[in-house]
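Only a single protein chain was left out; the remaining protein chains are all shown in position.
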Amino acid sequence: MIQHFPFIAVVILIGLGIYACMFKRNLIKIVIGVSLIESGVNLFLITLGYVKGGVAPIYTNAPGTNMVLPTPQALTLTSIVIGLATTALMLSFAVLIYKHYSSIDAKTRRLKG
Amino acid sequence: MNKKIGFLAFAVVFVFLFLSAMYMHPFGEPNEKDMDNHFIEKGQNDTGANNIVTSVVFDYRGYDTLGEATVLFTAVTGVAVAFSMAYGKKKEMKEMSKIVRTVTNILYSFIIIFGFYIIMHGHLTPGGGFQGGAVVASAFALLVISYSALKIKGILKKENFSVSECSGLFAFIALAFLGISTAFFYNFLAGGTVFGNIPAGINPGDLNTGGVIPLMNIAVGVEVLSGIGLIILYMFTYGKEAKE
Amino acid sequence: MFGKLSNMDFHVISQQKPFWLLSLGTLETTAGYWNAVVFVIAFVVIALVVYIIRAFGEKTYKKGSEQTKPFLSGNPEPEKEKVHVRADNLFWGFTEALKDYYTPAVRGHTGIVNDYVYWFVIVLAGLFIIIGVGT
Partner (left out) sequence: MNFLLTHAPILIIALPLLGAFLTPLISRLHPKMRNIFVLTILIFTGFLTMLLTRDVLANGIRVYVLGAAPSTLTVPTGSIMPVRIILETDALSVLMAMISVSLAFVSALYSSKFMENRTGLDKYYTLLLLLLAGMLGMELTGDLFNLFVFLEITSISGCALVAFYTDRGESAEAAFKYMLIGTVGALFVLFAVALLYGEYDALNIGYLASKIQYSFLDKIALVLLVGAFAMKAGSVPMHMWKPDAYGEAPASVVIMLVTSSLASLYALLRVCFTLYGNVLNTAVVGWIIIVLGVLSIFVGVTMALVQNKFSRLIGYTAVAEIGYMLLGVGVGLASLTNGSIEDYGLKAVQGGLFHIMNDALDLGLLFLVAGAVFYSTGKSDLNKLGGLAHNMKYTTIFFMIGLAAVSGLPPMNGFASKLIIYETSYQLEPLGPILSIIAILSSILMLAVFVKVFHSAFLGPKLKEYENVKDAPRSMLIAMGILAVFIIIFGLFPDTVINTIIKPAANALIDYQGYIDKIMGGV
């Protein structure tokens, strides 16, 4: 069971993120929920690549040669920047919505039906 | 939006994700390691960089990084579209206190130098274009907060950032194109004389290894620092005169 | 069974050397074939026949004269804005008949962002149960 704690933490983070996206009314909280899911998936990617007793895969003055897997770190770098991009864009849309509807509640909307 | 069904569906999805966590291989013992062993063993030889993660990011899977730099460029353009409308009254951001401003005067140059250090040594020590660019962008945020955004307009102009972002990206894709004779994203400098002697095994790591990777790091670093700088500027200074 | 039978008949017919026209645009579907060019030609021929029949029509009709005015038992014709049937009440009968389908369906598209994620999570839950547990 102890072996699966990091993955359980990942699933809890993703669950919290989905909960926020589904049940929270405030647009900013929804964006926070999305970034929660992002951090959960990034944590999942990193924990996939860990090797017991492994060192960072950098040969400059490396303490040993039992190294952690490098690919998940490369994927996580990409997904962090994508998380930055989506969060920045969603927040600027929320600002735009507040500018026009003067409220960031998900309930005030004009596109329905 | 029936709350009960919503919660039930959420619970089902949570349970299945939880089961996937339980079925996954135990933490620390990945069951398949072929691809990564190839990177660890042949990384130095193929790409000439000590930092295997950077060699994966910029050489083995460099195309992903091109896509990702494009994602950042798209988001910056999207934020520019969202904030291009000059609407609403100008928001007067007051300056911070004198103490903060003097500390900023001292601090921000060191942050920028440290950021460029991370960008430059991406292929030797942990770091690279994205991390270094973000550090330098934090210096811009510090400047914008301490000196109210409107006073900073003279120094940090949006046009310069936009031009430097596009030129950073153009340099990055040009470096990728230069290897087109054999293949796109081919590390044509690795193994060469000036830039690319190949380190082997554990070594202190000197700067002129890694072939194209340090150049790509610099190009991406310039793009990220001006991209995030642009986002900060757009978000802080939108208002009446926000025409670009 | 019905599909198979007709398939053979068509093949028999199209074995005899068809004109170059037939083989040009013929689309072989499993249960028969479709040729748009022949359809267009048939359409044109029938349109011609219809036009000829129309030519035998009443000659005394003059285009811009009194005859084109709608007969509203003598009342003056209301101006154009009122006459034109607007979009909403075009299929009034259809939507009225299916009222107990349309009111929940239109309300279903609530436009609230949470409901978009809500429906997505419901589909995921359904798929998890069908594929995860089922097979």
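By written order: A, B and C. Residues from 1 in each chain.
Here, a contact is a pair of C-beta atoms (placed from the backbone, for glycine too) under 8 Å apart; a residue touches a chain by one contact, two chains touch by 3 or more.
All of these numbers come straight from a predicted model, not from anything done at the bench.
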For the chain not depicted, the shown chains it touches: A, B, C
Residue, one of B:11, B:155 or B:183, that touches the chain absent here: B:183
Touching the absent chain when the full complex is considered, from C:30, C:60 or C:75: C:30
Selected residue (touches chain absent from view) among C:54, C:69 or C:86: C:86
Chain C residues that touch the omitted chain in the full complex: 3, 24-32, 34, 36-37, 39-40, 43, 80-81, 83-88, 90-91, 94-95, 98, 101-102, 105-106, 109, 111, 113, 115-117, 119-120, 122-124, 127-128, 130-132, 134-135
Touching residues (missing chain, whole complex) on chain B: 16-17, 19-20, 23-25, 30-36, 38-39, 42, 59-64, 66-68, 70-71, 73-75, 77-78, 80-82, 84-85, 162-163, 166-167, 169-170, 173, 176-177, 179-180, 182-187
Residues belonging to chain A that touch the chain removed from view: 14, 18, 21, 27, 30-31, 34, 37-38, 41, 44-45, 48, 69, 71-72, 75, 78-79, 82, 85-86, 89-90, 93-94, 96-97, 99-101, 109-111, 113
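Criterion: only the chains that are shown with their structure count from here on.
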Whole-Å separation of chain centres (CA-atom averages), chain A against chain C: 47
Junction residues of chain B, two or more chains touched: 6, 10, 13
Shared interface positions of chain A, touching two or more other chains: 18, 22-23
In the complex, chain A residues that touch chain C: 18, 21-25, 27, 30, 106-107, 109-113
Contact footprint of chain A on chain B as seen in their complex: 3, 6, 10, 13-14, 17-18, 20-22, 24, 26-30, 33, 35-36, 39-40, 43-44, 50-53, 55-57, 61, 64-65, 67-68, 71-72, 74-76, 78-79, 82-83, 85, 87-88, 124-126, 128, 130, 199, 201-205, 224, 228, 231, 234-235, 238
Chain A contact footprint on chain C (complex, rising order): 106-107, 109-114, 117-118, 121
